[in-house]
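Notes follow the structure.
Apart from one protein chain that is not included, each protein chain of the complex appears where it belongs.
For chain A:
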């Protein structure tokens, strides 16, 4: 077992060697521009792109004509939200999204507000799921788009996508989902799920960084987005720019592998995740954040009360994990996702996200359990809050000097 251990697979994943192998020829011998129609170098590159388009489409139950390659999910989110707003602004100017979305969605929505759009940011329930009644009430005749993420990057909760898209469609709005964390991990199907636009990324599914895709529905209804970059009119005019052929080939291969291995991987990872979670919950005053029934198989977000997350991560120096604490940011604001679950700031500061992946072994999980337990106990020995808790002091009754 090599240290440090990588348990931050929601941030990014290592590339699968099989993906790298598929990509390599496209850097050297098959280097052509996929838009060069008049010689074999271009044709070979285009073939690679076409095949990748089929591989991506297949994973999400789409047609290859509905896949627009981008530089990643941030661009896909931007293109979807700003592109739909521009294209459909005659029809309406209202977008509904949630407070727990990725920043790429939230910030694109803020941009739309500056352009005169109206955006409703739905709160979520304590378990992180969207309140469907509230969504229903938020819909107006002006609503053109509902954008709700498939699986959350911090807590892993899976939204009721079918129900959400049905509500959007009932009110004549399009449904878009940032499915970066879900695609390749759990079955996602644009038709049975009622998805009109979907953002995905290669580097979360063992592919390369710097490439992603936007699914744009072509039939029932035919969806259009206004291009956000002007240029050669690539990707059916929706995304100009010379195609990143090796990256696209890598994304395709990554999707193919996920399609083949997802079912067994999900079982393996959820068993490992459950082992990790069960063991860590043996620690006093530790809590899982977010719904545990509707959750991605490889994620567990756990708060260890009376221990601060960043300090904890420093103790677990051989574990690469992430914390909802933001002691490094100037604002000192903990995770907005955890806060939106109604978690108090101190519990949000005490959270650690464990993200397992394709290359995580049981031995690594066992090591992670041991190190985490040891570190939490060590830091509690140092924690005045833990001491006060043990003495029965009610911490909420103390007048803290906020700084």
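The working rule: contacts are C-beta pairs under 8 Å (C-beta built on N, C-alpha and C of every residue); 3 or more make two chains touch, one makes a residue touch a chain; residues count from 1.
Keep this in mind: contacts and distances are computed from a predicted model.
According to its UniProt record, the chain left out of view corresponds to "Iron-sulfur cluster assembly scaffold protein IscU" among "Taurine ABC transporter permease", "3-isopropylmalate dehydratase small subunit", "Sulfate adenylyltransferase subunit 2" or "Iron-sulfur cluster assembly scaffold protein IscU". Among A:290, A:334 or A:357, only A:334 touches the chain that is left out of the view. Checked against the full complex, the one of A:17, A:116, A:220 or A:384 touching the unshown chain is A:384.
Set against the missing chain, the residues A:69, A:150, A:175 or A:306 yield one that touches it, A:306.
With the whole complex as reference, residues 306-311, 314-315, 325-330, 332, 334, 344-346, 349, 381-387, 395, 400-403 of chain A touch the missing chain.
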